[in-house]
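To start, the structure under review is shown below, and the notes come after it.
Removed from the display is one protein chain of the complex; every other protein chain stays in position.
Labels run A and B following the written order; every chain starts at residue 1.
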Amino acid sequence: MAAPRGGRRPGAVLACALVWLALIGCAAIFANLLPLPSPTEMDLLGKRALPDAQHWLGNDQLGRDMLSRLIHGARISLSVGLLAPVIGVTVGGALGMLAGYFRGPLETLTVGGVDVLLAFPPLVFALAVTTYLGQSVLNLILVIGILGIPAFTRVARAVTLSLTEREFVVAARALGATHSRILLREILPNVALPLTAFFLLGVAVTIVVEGALSFLGLGVPPPAPSWGSMIGEGRESLDLAPWLAFLPAVVMFMTVLAFNVVGDSLRALTDPRPGAL
Amino acid sequence: MARFVGRRLLYLLPVLLAVTLLTFLIAALLPGDLAYTMLGDQATPEKIAALRATMGLDLPIWQRYLHWLGGVLQGDFGRSFRTGETVLSAVADRMPVSLELMVAAEVLGLVIGIPLAILCAVKQGSAIDRFLTGLAFAKLSLPSFMVAILLIYLFAVQLNWLPATGYVPFTEDPLGNLRSFLLPAMTLAFAEWPVLMRVLRSDMIATLQEDYIAMAKAKGLKPARILLVHALKPSSLTLVTVTGINIGRLIGGALIVETIFALPGLGRLLVAAIYSRDFIILQGVVLFVAVGFVIVNFIVDMLYAVLDPRIRHGRA
Partner (left out) sequence: MSAPLLSIEGVSVELPTPRGLLRAVDRVDLTLEAGRTLGVVGESGCGKTMLSRAILQLLPKRAKLDGRVMFGGRDLAGLSREALRRLRGPELAVVFQDPMTSLNPVLTIGTQIVETLQVHLGMSGIAATKRGAELLAAVGIPAPEQRLRQYPSQLSGGMRQRVAIAIALSCEPKLLIADEPTTALDVTVQAQILDLLAREQQRRHMAMILITHDLGVVAGRTDEVAVMYAGRVVERAPTPRLFAHMRMPYTEALLAAIPRLDSAPHTPLPAIGGRPPDPTRPLPGCSFAPRCRYVEDDCRAAKPPLADPERAGSLYACWHPR
């Protein structure tokens, strides 16, 4: 049971996070239907223009509409952020469950493999692959997704390990259930919640990684807008128009924070240690 | 203790071998023919074939790996075909910059994180604790490139106290060197302290519930000694792990931060190698970074044994 003073506030924060995600999500989905100027059309007379009736948030250093770029940027950030961890959660989750359930050489190999993969600087790997294979949203999703596999494997293995000793699994095994039945019916439902929580935290991390790559100019190819590249471009006019960098930074921060809040609330649900104490 | 070290070393070897293999594969399997890249557009097929033969590129991949590994084991990591610089000298050149940045950032992060964690653990549930844990949580969502922009805007653009970018060698101007490192180190430390604080805080709260802390109080020890000796040491295992992982990651230089602040460290070397398709430098630096990470993890394991005698004796 939550302590009385801590009980209300996290609920309010969680609600804010969900509302923000819904807002950003809807804007991203319906970006083309919204009455917005083109995100790539330049108005060379309106460089760094202040907000007016037509451009609610002003223009960037090339005279492109900021609001439109922010909303179209949300499409890229959210699609990369949501799709890439799917690779990690499926491959890593399956590997981790198998390793944790069957133990033995399979586990040794998996744990060793995870240790090896984690030794490589992930950003370097992502950079190398995107430069050699070409910058595209699909490549970005694949690379970031594969890089996430070791972390998901670790979580899935740890949860599975603790489950295999529990009574209901032992009982199922004693009753002669097959391995696949135990894995799918007994273990998967219990691994699903912690993995989902970790997935949401993974979304937050992915948005940051995509942002960092785009910030360096190695993510989404220009002129397509992405929050990271907007921050990177805005950095050039930090002295003239600091809001050009700060506006996308705030939007990205809020989105990442919202995913972290939701993921953390979900994790707190699955954590056996009561957070109230 | 000797047996403990031996067991960990035994595990280290296959991991290191796998690291070399993977490093080699990443560089070898990347598309683009090295000989073609080296000779440029004017290359004739004969010339390319000749170069491939002299470089051993026409051999089966496992032979190339063994050949490369043999060189690595003798300290020959190859040399850049663009600048002619050996991998070893390129790394030795850039490493001091990355090391200085890493040490400055880690020290700064610990100096901020540890006292705040102790404060939060002692005042658990108080307003200050809730404020700081909330702040640390929010900070986790603020990536370092945003912090860098924010700090540049504050200290370079608005206040004009510190240089926005650039690097001054220590030997030329020690003070200027420190000034050029301050913003990048602060950027990294900003990413460090929330993690360090969260980890130490939760471990410390658990430790403060232990019987031996009640015992230390019942012995009439001074509060500072209880916190710093009796509680901090047994609570610092996770802190050491996280610090170790961070150091391991920073061995490769802080890629983004070095790029933003134009510091000539290993991270910049990597980015430059990627841009110029200098795959021998890339391979060498990645190997160096990955091996460094594995070794730092090994040292962290050893530190565990120093910090917790229970690991040293018996259940190793």
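Just so we're on the same page, a contact is a pair of C-beta atoms (placed from the backbone, for glycine too) under 8 Å apart; a residue touches a chain by one contact, two chains touch by 3 or more.
If you're wondering where the values come from, they're calculated on a predicted model, not measured in any experiment.
Asker: Would you mind listing the shown chains in contact with the chain that isn't displayed?
Answerer: Across the whole assembly, the hidden chain touches B.
Asker: Which residue, B:Leu25, B:Ala214, B:Leu228 or B:Ile299, contacts the hidden chain when the whole complex is considered?
Answerer: Spelled out, the listed residue whose C-beta touches the missing chain is B:Ala214.
Asker: Over the whole complex, note the residues of chain B touching the chain we left out.
Answerer: Touching the missing chain: residues 210-212, 214-223, 225, 229-230, 233-234, 307-310, 313-314.
Throughout what follows, only the chains that are shown with their structure count from here on.
Asker: Which whole number of Å gives the spacing of the CA centres of chain A and chain B?
Answerer: 23
Asker: Applying the document's contact rule, which stretches of chain A touch chain B when the two form their complex?
Answerer: 3, 6, 112-113, 115-121, 123-125, 127-129, 131-133, 204, 208, 211-212, 215-216, 228, 231-232, 235, 238-239, 242, 245-246, 249, 252-253, 256-257, 260, 264
Asker: Under the stated contact criterion, what part of chain B meets chain A in this complex?
Answerer: 14-15, 18-19, 22-23, 26, 30-32, 125, 130, 137-138, 140-146, 149-150, 152-153, 157, 248-249, 252, 255-256, 259, 270-271, 274-275, 277, 282, 286, 289-291, 293-294, 297
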